[in-house]
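One structure is given here, and the rest of the page talks about it.
Missing here: one protein chain of the complex. Every other protein chain is in place.
Let's look at subunit A:
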C-alpha cells in the first residue's frame, strides 16, 4: 500500500495455460490489452490417436514451454522486471498437463520474487470477453467446450454461480462422438459445423429440455439417437447423407443451448450474455444465439475465434482481476484437475 494510487503505472501479467493440448503464454497489460499471445498447438500430434492422449500432451508441454515463454517475451519487447504478477491455470484440466504450467509459473514467480496467482480455466474463458469490452453485471455466461457445458451467472467480478450444467456429456464431447460415428477427421467439431451448413434438418433428433424450469443440459440421448440412426441405416444398406445428420444434430444442440440460455437470461434479468469456450467458435451456435436475442435488450457477446479456443491471454485477463482482488497463491500451489469454480471464487 506504500504506492501512491493516483500515480497509475501500467500493470503487466504474465499468464500460462497448459490444461489440455495447447502450450500457451501471454502477456497482458492492465487486464485488457494483449501485448503478446503465443499458443503452441499439439493438435497435429494428437490427430493420429483420434483424441488427446494425456501423457503425450504432458510430454509436449515440457518440450514446448521455454520456447513459448521466450517467444512471448520477444514479441512483447518487455523484460521480466516489468512483469507485476504470474498467473497460471490451476484447473480444471488434465492433471499432468496442468502440472507443467503450474511448475513453470512457480519457478518464474520464485526466481523473480513476483506474486503468483492460480486461475480457474473456465473463469479464463469467461474473462476472454473482457479483452474486448468491460462486463456489465449481472451477466450470464454460456460456457461450451470439449469438457464443459454450463450456464454461469455473475452478479459481480469473480462471483460465479453455476445455474445450469450438463448431467452427462458436454456439448463438445457429443460433437466428438458423433464425428467419430460419421468417420470425420479429428477434431470433429469444426467438421460437423462445416457439414451442417450444407445439409437439411430432416431427422428431428431429440431435444432434452429436462424438467420444467431446469437450466441443466443432457446430450447423451441425442448422441445415442444419432449413432442409432447411422447404424440402422447402415444395416439396412441405406446411404445416409452425413451433411443431413450433421445439420440435424447441430440444430438439436444449438436449439437447446440457445433456448435454455434465453430462458435463464430472462429469469435472472441479466444485462448481457457472454459466450465462452471452444464451441463458441461454432458458427451455427453463434448465428442461432444472435437470432434469438435479436429483438431483446440483452446484449450477446461472442469473442473472436482466437479467444474462444484455449489460450493464455484469457488467463491473464482473469488473473488481473484476481490480482486486484488480492488473490495470492503460495509456493505449494497445486494443479487441481477438478477445480470447482464456485469454491475457487470464494477462496
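Going forward, contacts are C-beta pairs under 8 Å (C-beta built on N, C-alpha and C of every residue); 3 or more make two chains touch, one makes a residue touch a chain; residues count from 1.
Please note the rule applied: contacts and distances are computed from a predicted model.
For the chain that does not appear here, its UniProt entry gives the protein name "tRNA threonylcarbamoyladenosine biosynthesis protein TsaB", which is one of "tRNA threonylcarbamoyladenosine biosynthesis protein TsaB", "NADH-quinone oxidoreductase", "Dihydroorotase" or "Acetyl-coenzyme A carboxylase carboxyl transferase subunit alpha".
Touching the chain that is not shown, out of A:10, A:63, A:133 or A:342: A:63 (per the contact rule at the top). Mapped onto subunit A, the interface with the missing chain covers residues 48-49, 53, 55-56, 58-59, 61-63, 65-67, 69-70, 80, 96, 99-100, 102-104, 106-108, 110-113, 330-335.
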